[in-house]
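One protein chain omitted, others in place.
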Amino acid sequence: MEKNIALVLVLAPFFGFLFNVFFGKKAGKTLVGLVGTASVLVSFLSTLFFFSALNANPSQPVVVDLFQWISLEKFNVNFSFLLDQLSVLWLLFVTGIGTLIHLYSISYMHDDENMNKFFAYLNLFVFFMIMLVMGSNLVILFIGWEGVGLCSYLLIGFWYKNQDYNDAAKKAFIMNRIGDLGLLVGLFIVAYVFGSLDYKVISEGAYNTQLVSNNSGLIALAALCLFIGATGKSAQIPLYTWLPDAMAGPTPVSALIHAATMVTAGIFMVTRMHFLFDLAPQILDLIAIVGAATAVLAASIGLVQNDIKKVLAYSTVSQLGLMFLALGLGAYEIAVFHVITHAFFKACLFLGSGSVIHALHGEQDMRNMGGLRKVMPITFWTMMISTLAISGIFPLSGFWSKDEILLTAFHSNIPLWIVGSIASIMTAFYMFRLMYLTFFGEFRGTEEQKHHLHESPALITFPLIVLAILAAVGGLISLPGNSWLNHYLAPLFRKAHEAHHLDATAYALMAVATVGALIGIGIAYSKYIKKQEVPVQDAEMKGFASVLYHKYYVDEAYDVVVVTPLKKLSHFFRNYFEVAFSETVFAFGKIANAIGTQGKVLQNGSVGFYLLAFVIGMASILVYLFLV
Amino acid sequence: MNVSIILIILLFGALATYFAGDKLAKTVALVISLASFVASVAILNQHNAGISSDFIYKWISNPNIYLASKVDGLAIAMMLLTTALTTIIVWSSFANQFKNAKGFYALVLFMSFAMVGTFVSADAFLYYIFWELALIPIYFIALVWGNGDVEERKRAIVKFFIYTLAGSLFMLTAFIYLFSKAGSLLIDELYLLRLTEQEQFWIFGAFFLAYAIKIPIFPFHTWQANTYQLSPSVGTMLLSGIMLKMGLYSVIRWQLPLAPLAAKTYMNIFLVLSIIGVVYGSIVALKQHNLKKLLAYSSLAHVGLIAAGAYTLSLDGLRGAVLQMIAHGFVVVGLFFAAEIIERRLNTQEIAQMGGIRILDTKFASMFMIVMVASVGLPGTFNFIGEFSLLYSLYNVDIWYAVIGGTTIILGAVYMLKMFQNVMLGEANAKPFAAITLQESLVFVIIIAVLLFFGLYPKPINDLITPALQEIVAKINRV
Amino acid sequence: MENILQAIGIENYIFLSVMLFCIGAFGVLYRRNAIIMFMSIEIMLNAVNLLLVAFSTLHQDAEGQVFVFFSMAVAAAEVAVGLAILVSIFRNTGSIDIDNLKNLKG
């Protein structure tokens, strides 16, 4: 029974994918959208079944063992699934938000000729994401991990006629693969140390002190490698640059893949392997530092971006950084908490921005927007709620989760807290900058666009409303002092993580955070509402703003440091090494030929010379044999 | 029934194809290759039922030489690969109009015959004969039916032939030496030899020359790219899909067990060379303008990894190598077939002249895409299983081997995606691109089905090859 | 006969023959006139014949002398063929200088 439902859970989106690939063109757009959405909904309902089962019996996670997959000398990798608290939680919001976004896409992609492909890819993505989450070992996770990367590639380059989009897709795939190599090496080390890749076996091994102390160096290395994998997928320094570019894809994709689900895979994996990371405190420190640095770096870039989706993208990177900060501090459940709230409000924001873009027929530059508040009230209000949530305004969800992270940081490391707080203030600023530029003031686009402005249809606004509600109340699942989430996740962790008590420090910090957010909002208000500023054109950008606008020139630096040398090397190999090797082989032939040519001189046709050679040959043989 | 039936089918099939005339040749060739595949499956069943398919006849009494075959799981796997791919390759060429088709298809079947023979031979002499025989047909296929400038082609193909022959002759010398020690060339008797380390070193080296050129391992690969480019696609597929595997198979079957001491002592040299090949091939592939050449260099990278796995001397490495050999066989045939399909329509191999094909034929684009992601080892495809085992075995030798060898994951994605982008994506090509035919898509469907099925369920192959490989590992570790 | 051979010594016969043989050989090497080359070859063969006879006497064995007849007959046949070829060449080129025959080379 459980096995069958689990299979339904996994395979429903896959069948959706197959249907849309093979019959999508004939079936018509409505049916395509319906099947695509329904298949994810089925998964969501199946997840709910497991969720309730798990709530009834928290200590009994469901394991579904299918068949032996890869066999190696020391261990086998089975194709099997694990449905415990963590995976079910993840599945809930992956399939839940997935359903909403599918619904949204029905309307959003309706005019695209390849709508069936879009839904196929989206279904496939959900399928791989479920694999990633549900796998009972690291290799199944890796299937999902690479699979979602592939879908991400396909969806970013969905409009494949545009080579810039294709470049972005390629960049995403390749940067992910750099991380994947790290993950793979991490897998090998784990397999080597623990003799298995199954979570259960590894976790048991991780509590075996003998094993651990013998291999502490390797374990730290494994943790590092796994983290490298996570930096790729979850867009952390140094592999974050693909995510902003990935906004080339259709907006629902950005919402689903590049905000709510796929990019959180890194956090999922680290949480999954927390027992391993717990054994490597130095790596945890590194994670915290990288997370904090990413948070502030991305936030600072976000300050000056003019593309509405780019702002959100950098915001996502920044928020992911905060999650890693939490992970690095060992507060896994807090990171998970932030993942969930972030999924709600960021998905809402992206979908909202999609709604705006939809209304403006593809316009993404905020300098050409403005004043949309009146025309698109639902979009405006849902986005406003989410913006308040992300800025950490009481009592919306973001307030609780972000506050938890900062609180933890404050308790363990003040500089990290400061960095995190700065990132939060910046977040508040650029989010409100976004809101002001988009929805307030006068419309700055063309007359043509203005004429067509409209609120989006119900299929688009409905998911927005749902997500906005979730963004508002999502914090309830883990209120300080009485955290349902901590309680729910407790079976995962051997050492209990108690929620912070609400003491004076906590209240003080909450206050500080709120004030910080308000300061950010205030600056944005004064700049864009009071002074009615509009960001200057790209070329007029000066000073540090220009550096920020150009993302600290990181892409250019990567180009100079990695891409160009690689190209040059390839050129060099092709033009010199290949030729050299080839000529070396030919040289043997050429030498033989050259000797042959020279030899022809000896063969001069003169009998006298021939006889002379005869006599000399004979004489030398006789001399050698009888006189030497 | 013993395995000679397959050889007989293919050999007489080649003759029958020749006498069938130009019109019927391809049909006859397809029937024959299909028959050989069915026979291979029958042999497989027999093997699974525990019945031996070996044969042994005295051939030459002085010196002591047998017609002998040893059909273990490994040989059966390679035999199945050969016959299956031959069928696919013949089927894939149905749309081509070859001059003198009877000669062409006869040579294809003859080559298949020789390759099957190489895989099943248990007498070194017989093995060597088949090994060399396989070279003749491909030489003519490439030379007579090849494309590109004739002078350039001659240069490349003759180089290929002489170069590979040169390597093989050193292998022959090694066999002759072994014969002088053992008094027989039966593989089982050669396994019994106790050679000194010095002797093993030279024998290993002689084998290495032959195999490194055939596989090819860096820096012995210089014949590869040009030969692939200038051969007709059928020839390229035969070369890259099956013939390369002859070299890799021979490493596992002959080189390692016959000179285990040398293999262990000098393992690192060969690992390093193989891994350099992985990185080097990938980097060179980045800047190729010719589609088939690019695929050739990607092949260099892939087989480098396979060779590296074999040289780890571990069960994981060998198993990964065999799995990847099979997977790579299918993938590379698929890739070259995609190149062939494009060439049929656009008459070019230059990537710069392609582009925008996906808009014109999405079906083809999807299938090409699946084969491409399989070639970069996406999990869920057969290639991932092989790559995973290979890299894991490399890790067990040294983490740096795994890391550097693993760059193939990254670099492979780089050049493959770049290629795909330039070939398939972008604005529509100005030239017309006729939609892929049913016959063409069937080839892809079969290849993709194999790749996905065994990607998810490699157990049948695993169970088939593991006992044989365990035996070989035991031979390697006998000292 | 015996006494003479003993008196002179077989070594001297051998030296004489070898010298004659070498003279003949040098003649072939240095002269470019085909007729003279033929004659030089004849000197070589006759040097051998001389030696054969000497050995025949040394061993008290008639075989060697019989062999000389063979060798003379063969030499005659050879020269006959050689001269025929030479005549043919002379007809074609009007010369019997062997150095003119350098068309075939390389």
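When the chains are written out, they are named A, B and C in that same order, and each has its own residue count from 1.
Note that in this section a contact is a pair of C-beta atoms (placed from the backbone, for glycine too) under 8 Å apart; a residue touches a chain by one contact, two chains touch by 3 or more.
Quick note on the criterion: contacts and distances are computed from a predicted model.
**Student:** Have a look at "Ferredoxin-like protein", "Na+/H+ antiporter subunit C", "Sarcosine oxidase subunit beta family protein" or "NADH-quinone oxidoreductase subunit N" and point out the UniProt protein name belonging to the hidden chain.
**Tutor:** The correct option from "Ferredoxin-like protein", "Na+/H+ antiporter subunit C", "Sarcosine oxidase subunit beta family protein" or "NADH-quinone oxidoreductase subunit N" is "NADH-quinone oxidoreductase subunit N", the UniProt name of the unshown chain.
**Student:** Which chains here would be touched by the one that got left out?
**Tutor:** Taking every chain of the complex into account, the missing one touches A, B, C.
**Student:** Among A:K74, A:H110, A:H361 or A:K600, which one touches the chain that has been omitted from the display?
**Tutor:** A:K600
**Student:** Pick out which of B:V38, B:I56, B:I176 or B:L193 touches the chain that's been left out of the picture.
**Tutor:** Per the contact definition at the top, the residue touching the missing chain is B:I176.
**Student:** Please identify which residue in A:W159, A:F462, A:Y525 or A:F609 touches the non-displayed chain.
**Tutor:** Reading the full complex, the residue touching the unseen chain is A:F609.
**Student:** Touching the absent chain: which residues on chain C qualify?
**Tutor:** Contact residues on chain C toward the absent chain are 10, 14, 21, 24-25, 28, 34, 37, 41, 44-45, 47-48, 51-52, 54-55, 58-59, 61, 63-64, 66-67, 70-71, 74, 77-78, 81-82, 84-86, 88-89, 92-93, 98, 101, 103-106.
**Student:** Can you name the residues of chain A that touch the chain not displayed here?
**Tutor:** Touching the chain left out of view, chain A contributes residues 589, 592-593, 595-597, 599-600, 602-603, 605, 607, 609-611, 613-614, 616-618, 621-622, 624-626.
**Student:** Would you write out the residues of chain B that touch the absent chain, in ascending order?
**Tutor:** Residues touching the hidden chain, for chain B, are 59-63, 100, 103, 125, 128-129, 132-133, 135-136, 140, 143-144, 150, 153-154, 158, 161-162, 165-166, 169-170, 172-173, 176-177, 179-180.
Following the convention adopted for this analysis, only the chains that are shown with their structure count from here on.
**Student:** Quick one: chain A and chain C, Cα centre-to-centre, how many Å?
**Tutor:** Here chain A and chain C have centroids separated by 98 Å.
**Student:** Using CA atom averages as chain centres, what separation in Å is found between chain B and chain C?
**Tutor:** Spacing between the chain centres: roughly 66 Å.
**Student:** Averaged over CA atoms, how far is the centre of chain A from the centre of chain B? Could you give it in whole Å?
**Tutor:** Computed value for the inter-centroid distance: 37 Å.
**Student:** Specify, in ascending order, the residues of chain C that touch 2 or more different other chains.
**Tutor:** Residues: none.
**Student:** Could you tell me which residues belong to chain A and also touch two or more other chains?
**Tutor:** Residues of chain A never touch two or more of the other chains.
**Student:** If we count contacts the way the header does, which residues on chain A are in touch with chain C in the complex?
**Tutor:** 600, 603-608, 611-612, 615
**Student:** Considering only the defined contacts, which chain C positions touch chain A in the complex?
**Tutor:** Residue positions touching the partner: 25, 28-30, 32, 98-99, 101-106.
**Student:** In the complex, go through chain A and note every residue touching chain B.
**Tutor:** 21, 67-73, 79, 117, 139, 142-143, 145-147, 150, 153, 157, 160-161, 163, 166-167, 170, 173-174, 177-178, 180-181, 184-185, 188-189, 191-192, 221, 566-567, 569-571, 573-574, 577-578, 581-582, 584-586, 589
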